[in-house]
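Here is the structure we will look at.
Left out: one protein chain. Kept in place: all the others.
As written, the chains take the letters A, B and C, and residue 1 is the first residue of each chain.
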Amino acid sequence: MSTSFPFTLDGQTHSLTIRARRPALVVEVDGRCYTVSEDASGVPGESTLLIDGRPHRVARTRESDRVHVKLDRTTWSVAYEDPVTAAQHDAGGDDVLRADMPGVVVSLNAAPGAAVASGDVLLVIESMKMQINVVAHRDGTVENVHVEVNQSFDKGTELVSLHPST
Amino acid sequence: MSTSFPFTLDGQTHSLTIRARRPALVVEVDGRCYTVSEDASGVPGESTLLIDGRPHRVARTRESDRVHVKLDRTTWSVAYEDPVTAAQHDAGGDDVLRADMPGVVVSLNAAPGAAVASGDVLLVIESMKMQINVVAHRDGTVENVHVEVNQSFDKGTELVSLHPST
Amino acid sequence: MLDSILVANRGEIACRVLRTARAMGLRTVAVYHHADRGAPHVSLADSALELHAEVPTAAYLDAAQIIAAAERSGAASVHPGYGFLAENGDFAAAVEAAGLVFIGPQPEVIRLMGDKVHARAFAAEAGVPLAPSALMEESFEAFLDAAAGIGLPLLIKAAAGGGGKGMSIVHDAADLEARARTAMSEAERYFADGRVYAERYVEQPRHIEVQVLGDGRGNVVHLFERECSVQRRFQKIVEEAPAATLPAELRARICEAAVKLATRANYRNAGTVEFILAPDGEFYFLEMNTRLQVEHPVTEMICGVDLVEAQLRLAGGEGLPWTQDAISVTGHAIECRVCCEDPARDFLPATGRARVLREPHGPGVRFDGGIREGQPITAAFDSMIGKLVCRGDDRTQAIDRAVAALGELTLLGVDHNIDYLARVIDHPAFRAGALHTGFVTEHADTLGAPVLDADARAAVVIAAALGVDDFRRLAYDIPEPYASIGGWRN
Partner (left out) sequence: MLDSILVANRGEIACRVLRTARAMGLRTVAVYHHADRGAPHVSLADSALELHAEVPTAAYLDAAQIIAAAERSGAASVHPGYGFLAENGDFAAAVEAAGLVFIGPQPEVIRLMGDKVHARAFAAEAGVPLAPSALMEESFEAFLDAAAGIGLPLLIKAAAGGGGKGMSIVHDAADLEARARTAMSEAERYFADGRVYAERYVEQPRHIEVQVLGDGRGNVVHLFERECSVQRRFQKIVEEAPAATLPAELRARICEAAVKLATRANYRNAGTVEFILAPDGEFYFLEMNTRLQVEHPVTEMICGVDLVEAQLRLAGGEGLPWTQDAISVTGHAIECRVCCEDPARDFLPATGRARVLREPHGPGVRFDGGIREGQPITAAFDSMIGKLVCRGDDRTQAIDRAVAALGELTLLGVDHNIDYLARVIDHPAFRAGALHTGFVTEHADTLGAPVLDADARAAVVIAAALGVDDFRRLAYDIPEPYASIGGWRN
């Protein structure tokens, strides 16, 4: 319960910690506690957020290590790097995209040499009768595509590798 | 290559067969052949469709056994029942939703007794670091939810059952 | 000037009122039932309070909860929109008793106009023309005699009525008694008030109404007329301003009659006086609606005004925003009500989900929407999900723009009347202005969906087939992107 999450706004990093979940959510930001409740509007990414009883309109979308937020009438971009991603970054581990479960390749959307942006669909795989988009986790250039259309693969198979970050 | 697909528009069923794929797609509808090419616009569900060289604007969305289409400036709803679904319907087999791969339950959105509509999210599972929505394949009432939040499951596990169709 | 407002409504009218209030700098509060938690009006307000009720509509009819919400949120005023509590005099009185400003007329004026029998008597005293009629004052038998004396055909209406409920047309004297009894029982059931009255039924009538604004101190202006003759099931679906064709002298007399009635009622805020116009040029008082109408945007477009702003200024005590001389008409405007219903099955309301929604844009095009892509369309609320309003330099341009915008408006996942509306306004009789309230019945045979030839049907089913993965894979080796991922966003 006392994990601390770092969020960076305009170059200044704030530390968020969840202090209570019942009866109400309490989030500590830089040592000050705020009571938070959220009424998800039913529209993905939109909600009414109550902070210490004050309502705020929120629209947001996450893009790899950033969360874009419209809070009331202003827009913000907040950086967040989760510990796993951070570790991968440190190890250069996000250059290779691996399958975490078996499946079959439905289509390939990126060829070696292609410039891709974070969030771009690199390939579509099928599993559980569902097509799942496999997306780039960062901007970069495709180094290699290790699978072909209709190819089955096992968990752990390398799917696509991006050029190491420069 | 000669599988025939039945599509029903305003009560009248048309039989579609793919007659050629190269150099151009040729689709036979009720015995007449049409040359078809499609330029996916990049927006999901939208395209320019060329039939015998004539361009049409298309927006469409599939909802279980129907495809809703806006073709140029008019709206249509076309029925299609794929062979697997049809067989399941005959066997009552779509009353039970099973996992096709292992995973863990992230959240449950439907409780026994809840009325659900085709397309409603019944539960969210996680696999391959992705949350995947498991949706109702038909309108109905939830009979039983066989899993709990955070529960891991194997392929083939019963997740949710709907009341048998009446 | 008001500094804050609670909008006691939902859907497009809540959005529309909230937008003007925001532009005027007011703090805005929305209310919503759980079923509407994802609705656009909830997002548009500075804050939103949930109303609790088993049945969704009951939430928006719960005066006590709404007033409590206004007090809790500190809102200084309440706008009722249309429908729900908009013409409930007790609600208006309760809002005022709570020390809040009700954005609408005085409670007693709402009650007067809500009772059709009293409203008719009041109109008669004001010198406004009425169709020959019979009231049920003494006995049922005396009413039948008096009604028979008017001559056929006859219209029987509920005294407390509205929306076509308890209404019946009598063409044959033999049916009179039975129809009257049915109307009384319907009136009792819908309005808890069994009183009915009969009036001469005008054949091929046109519906003409006049927008008025009053300051509650005896000053009234009108903003000219609207024509709402195209109706289905006694409800308007296409409205326009000014009327399709109306001699200047007749327009002046109709507008004058409306002002006379509103002035006599010492009318406050926005209201509409409705008339029936007979083919012979005679016009008769129908009723007065003591609220903003659904079709108010056509007046806004031709007069260049914002009626909600006028309402808020009047409610804030600023007095009438314009003198009569300052109000003039430029161009023509048409509104089409976009409803989830099946025109081929007697306009039966439809349910589903707005899986794809693309709103039209462009010069002279205004779309007052009330739903969001992805939102379920249930039977809980009215089937109208938005209004397309188009302005043109003249009627033809307004129609042309509306036809093009209806072609652009895309709603997939629920049956709707978008294509039907395009056929109505593009119909030669509509373009010629040959309107009356039976328009859609008269032209039913030429307003149906076009019969497609084999090639056109093939185009539709091919377009559909390419949305089915099994077919698509066989055709291209590529499934539809996103198509099989769960949720509504295909």
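Details
Just so we're on the same page, a residue touches a chain if its C-beta (ideal position, glycine included) is under 8 Å from a C-beta of that chain, and two chains touch if they have at least 3 such contacts.
Bear in mind that the values here come from a model prediction, so they are computed numbers and not experimental data.
Taking every chain of the complex into account, the chain not shown here touches A, B, C.
Of the options C:186, C:408 or C:469, the residue whose C-beta touches the omitted chain is C:408.
When the whole complex is considered, the residue among C:3, C:145, C:203 or C:393 that touches the unshown chain is C:393. One chain of the complex is left out; on subunit A, the residues touching it are 1, 3, 5, 7, 9, 12, 14, 16, 18, 21, 25, 27, 29-30, 32, 34, 36, 38, 40, 44-45, 47, 49, 51, 56, 58-63, 67-78, 80, 82, 117, 119, 121, 132-135.
With the whole complex as reference, residues 15-16, 19-20, 22-25, 44, 297, 300, 304-306, 308, 330-331, 359, 361-369, 393, 397, 400-401, 403-405, 407-408, 482, 485, 487, 489 of subunit C touch the missing chain. Take subunit B: the residues that touch the chain left off the picture are 39-44, 46, 48, 55, 57, 59, 72, 106-107, 121, 124, 129-133, 149.
Assume only the chains that are shown with their structure count from here on.
Farthest from subunit A, judged by the mean position of CA atoms in each chain, is C.
With each centre defined as the average position of its C-alpha atoms, the distance from subunit B to subunit C rounds to 37 Å.
Shared interface positions of subunit C, i.e. residues touching 2 or more other chains, are given as 481-483, 485-486, 489.
Touching two or more other chains at once are residues 132 of subunit B.
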